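I'd like to ask you about the structure that follows.
Here the complex is missing one protein chain, while the rest keep their positions.
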Amino acid sequence: MPLTYNIPMFSILLVLMSAMVIPFFSKKSWGLNLIRGVEVVVAALSAVLLVQLSGAGESFTYQMGHFPAPWGNLLRCGPLEALLALVFSLVMILSLCAGAEDIRRDVRADRQGSYCVLMQLLFGSLLAMIYTDDLFTAYVFIEIAAVTACMAVVAKESGRSVVSAIRYLIFSCLGSGLVLLGIALLYCITGQLLCSSLEQAVMELVATRTYSLPLVVSALLMTLGLSIKSAQFPFHAWLPDAHASATTASSAVLSGLVLKGYLIILLKLILRVYGPSLLATTYMDDLLFLLGLTGMLFASVAALRQEEVKSMIAYSSSAQISYIFLGLGLGTDAGLIAACYQILAHAMTKSMIFSGAGAMIRASGGGHYWSQLRGAARRAPLGGLAFTVGGLSLCGLPLLAGFSAKYCLAIAALDAQWQTAPALFGLAASSVLNAMYYIPAILAIWGRGKEGERLPWKWEREGALALFLLCNVVLGTAFGPVRDLIEQGLNLF
Amino acid sequence: MLETILQQRYYITAVLLFSIGFVTLFLHPNLIKKIIGLNLMDTAVFLFLASMGYIEGGAAPIVEEGAKASQYINPVPGGLVLTGIVVAVSTTALFLALTIRLYRQYHSVNLDVILMLAWEGKAED
Amino acid sequence: MKNHNVREDWYHRFLRWAGGEEPEGAEGPEDPERAEFQEYLEYIEAHGYMEFGAYRLMRFRQRREKGLEDPRGSLHGPPAPEPEPVHPPRHHRPGKLRNQILLYRVLSAVIVITLAAIFLVVTMNLPLFGRADSPAVNEVSQRYLEQGLEETGAVNAVTGMILDYRAFDTFGESAVLFAAAMSTLLLLHSPKSRMRTFRGPDQVLSQVGRRVLPVILLFGVYVVVNGHLSPGGGFSGGAILGGGLILASLVLGEERMARMLPAPRTSKITVTCLLAYGLMKGYSFYTGANHVGWEVPKGIPGAILSGGFILPLNLCVGIIVACTMYTFYSLFLEGEG
Partner (left out) sequence: MIVLEVLLLAFLVFCALATVLGKKMVSSIIIFMSYSAVMSILWFLLESPDLAITEAAVGAGVTSLLFFLTLRKINAVKGMEKDEES
């Protein structure tokens, strides 16, 4: 076995254990530097793995311990997982760099160590969700993500953040309860927990037509639980407050990454456990499609009415998550590719927008209403640029990441059956709605506002924002290669 | 029918408890009750799992050398439940800590009242 | 509310304790805030628990009518330089609370009935309870039971499974505990509370506790150490040990306990054990997947020093759980008095 195959296990353990080392340091700044350093290492390792796997066109399973497949825990990695790990670690580093000042200001000095621990545990749990092939392991790491994400919200000292954190926790617990019951039901009728063995067992059950009701109900329960956790439209009530009241880095990570972690599990359920054909016969994919379609429109309409910049961005996250559901619900390979593209594009774009908005809010002395942000982009030019590019990307300006994802989705919709017209209509309407709230916002921040100090130049923040911009443009222009990579990854998933 | 009900008694209790706990966590305005609901929900799933592992006539899985698997109950659900219990207690502790923090600020454990106070506070900023 | 003449049984004393009252004259009755608190409590009792906080809202309104400044102003960050023309919140009017409660009740009844109906139909279609031919009994559990003894060296199949076959889950679970401990630390610990007043041990409790405490601690250690031989293991033993530590803090007084196990020390112990756990499992993950390296000898099944890494892992998990439980307790107690 090549040495590089150890990378998934090694990166998960490295991240989790680096989080556990932090309490030993008494100097506060070390924590942040340590976790960023570890993330750089993980990003580099994932890049190496990605190059190797996509070059060889293979995927592999890695047994955790001395015991083979159905007995021990298993990790599974192919090009798609490596790509996701790479993008996630990049987003994590850049968000933490761009939001570093806000962390120092918003989080009390004696709590910054704990904050770093929790962020790193969150990242570790996301990595584990990407790589794991075992449903129960996935559940455990979902819970870690729930606990730590909730604390990422509450780390900022304000009454509002505690209120939104508790709502977040309530919904998280509801979601994980449903997921756990779904896993238990599935275990009850198949006796397996590993995805690969589950797939066989489920196929057998479908062929012999036994236990079909529990099977469908378990799929429903898990889908419902995961869509509550990823704030898909009717269940998004907790999202805007939680994401808006957190500190900048937390908002960027929560919106960009945490929601996607749950969707990756959903993707695994669809592809590895139930299989697309079962979903089609039980109309599950139509359900996903309709959820996505309504979410695209309603969440965008809700975003229109927001007077706070971060609330608006948070609602827009819910709308963008719906695109992923739409892609999953199309039920075709192209739809799945589009969903994965949207996962990557939205991870990059949304965290960039949050970071840019954080810089602008800082430049306006903490005001987060639109009227206070008038002219903020002149005070924090790179932050304003990041917000502008991100907004335009979500509206669908060509050559940016958001456009490529939408294009992918539109191509996928053309091949679908009855879904073509509604999907295209939804895409168009939601793009118009996106433009309706992002364009006025962009005009407002570049407009003439009250005079203020320019935000002092910090390499940490400006560098991170510039890299964000670069990544976004790369993801938008390198449409072909990225799409091929995803396609290869999905074939090997 | 009645025989099946009697046979599946554990599963039936578990799903009843799950629905009670789920709704309490979802809709009860009192935060303490919500946390109790969370615990009910989790223990319900654990009961479901634990009863799934039971085999009539099986012994606890303290194995002896050369024994047949059929002498014992299935140990897998037991292990899962052990993991789950600890996860549940962690979430509960976090939830309770958040409740205490909220109470310090709003002097209430009723989520509706808290939300109302928070909204008023926001409007007056 | 206090009635010293009647001898109360322990239950009522306990109820009063849980109700937040201090034992026997801990403070003077002339405290003005105390009177206000009493009024508050009476209001709550008159209106049932649903109305918690409504009194506060009422007082808040009264103050605002009198033109006093908003006491909660400091809670929501520095006041904005220009007051915003924000719409008054539409869906959180106080008069609506009662309707909301009604709505909640109806909705909960409906949801309970639907959920229960769906699940009941599902349970009727599940494999029958207690049968040996249910799908969950398959080659996986068979191997755990039949070959677990030689493969892991643990007599207790459950311990062998969670610490050897499925050790990654267990690592994740310890990480959840650690995350929860860090979160409560972040939420409830404040440097101000170093000046907290320590309460001495309660007389009756201390007499009983002194005799029970060693037994509990010993039992906890036994359960942890024998985790691979008898029922129990790191989690159950750790929880018992944690309970013992909590009892110790009640018996010996929090001050002595806090000197012996201050919060930084517990977190360092926890972290050391977690790291040890991670290193041991990292080693066996690596060697297991690559089929290289030295394998830990399994020992004679049934002996205390057997099962390879299982005994040290159990010890680590036990210490992690015990420390975390104690951390929860001490943090929840912090800032009282």
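A, B and C are the chain letters, set down in written order, and residue numbers restart from 1 in every chain.
Note that a contact is a pair of C-beta atoms (placed from the backbone, for glycine too) under 8 Å apart; a residue touches a chain by one contact, two chains touch by 3 or more.
Since we're looking at a predicted model, the values are computed, not measured.
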Contact set (omitted chain vs shown chains) is B, C
Taking the entire complex into account, which one of C:243, C:288 or C:307 touches the absent chain? C:243
From the listed residues B:63, B:93 or B:116, report the one that touches the chain absent from this view. B:93
Among C:158, C:182 or C:274, contact with the omitted chain is made only by C:158
What residues on subunit B make contact with the chain left out of this view? 6, 9-10, 13, 16-17, 20-21, 24, 28, 30, 32-33, 35-37, 39-40, 43, 46-47, 50-51, 53-54, 58-60, 73, 78, 81-82, 85-86, 89, 92-93, 96, 99-100, 103-105, 107, 109
Absent-chain interface residues of subunit C come out as 15, 17-20, 31, 33-34, 36-37, 40-41, 48-49, 71-72, 74-75, 156, 158-159, 223, 231-233, 235-236, 239-240, 242-243, 246, 325, 328-329, 332-333, 336
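We take it that only the chains that are shown with their structure count from here on.
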Can the chain contact pattern be summarised as a line, a ring, a star, a complete graph, or none of these (other)? complete
Chain whose mean Cα position lies farthest from subunit C: A
What whole-Å value do you get for the distance between subunit B and subunit C if each is reduced to the mean of its CA atoms? 13
Among the residues of subunit B, which are close enough to touch at least two other chains? 18, 22, 26, 52, 76-77, 83, 87, 90-91, 94, 98, 101, 105-106, 114-115, 121-122
By the touch definition above, subunit C meets two or more other chains at residues 72, 75-77, 80, 84, 86, 119, 122, 126, 134, 136-137, 140-141, 144, 166, 169, 173, 176, 179-180, 183, 187
Residue ranges of subunit B touching subunit C (in the complex, touch as defined): 4-5, 7-12, 15-16, 18-20, 22-24, 26-30, 51-56, 58, 60-65, 67-70, 72, 74-79, 82-83, 85-87, 90-91, 93-94, 96-98, 100-101, 105-110, 112-117, 119-125
Subunit A residues touching subunit B - in the complex, by the definition given at the top: 136, 140, 143, 146-147, 150-151, 154, 159-160, 162-163, 165-167, 169-170, 173-174, 177-178, 180-181, 184, 187-188, 193
Which residues of subunit A touch subunit C in the complex? 1, 5-6, 9, 13, 16-17, 20-21, 23-24, 62-67, 70-73, 110-111, 114-115, 117-118, 121, 124-125, 128, 132, 134, 136-137, 140-141, 143-144, 147-148, 150-151, 154-155, 158-160, 185, 187-192, 201, 211, 213-214, 217, 307, 365-367, 369, 371-372
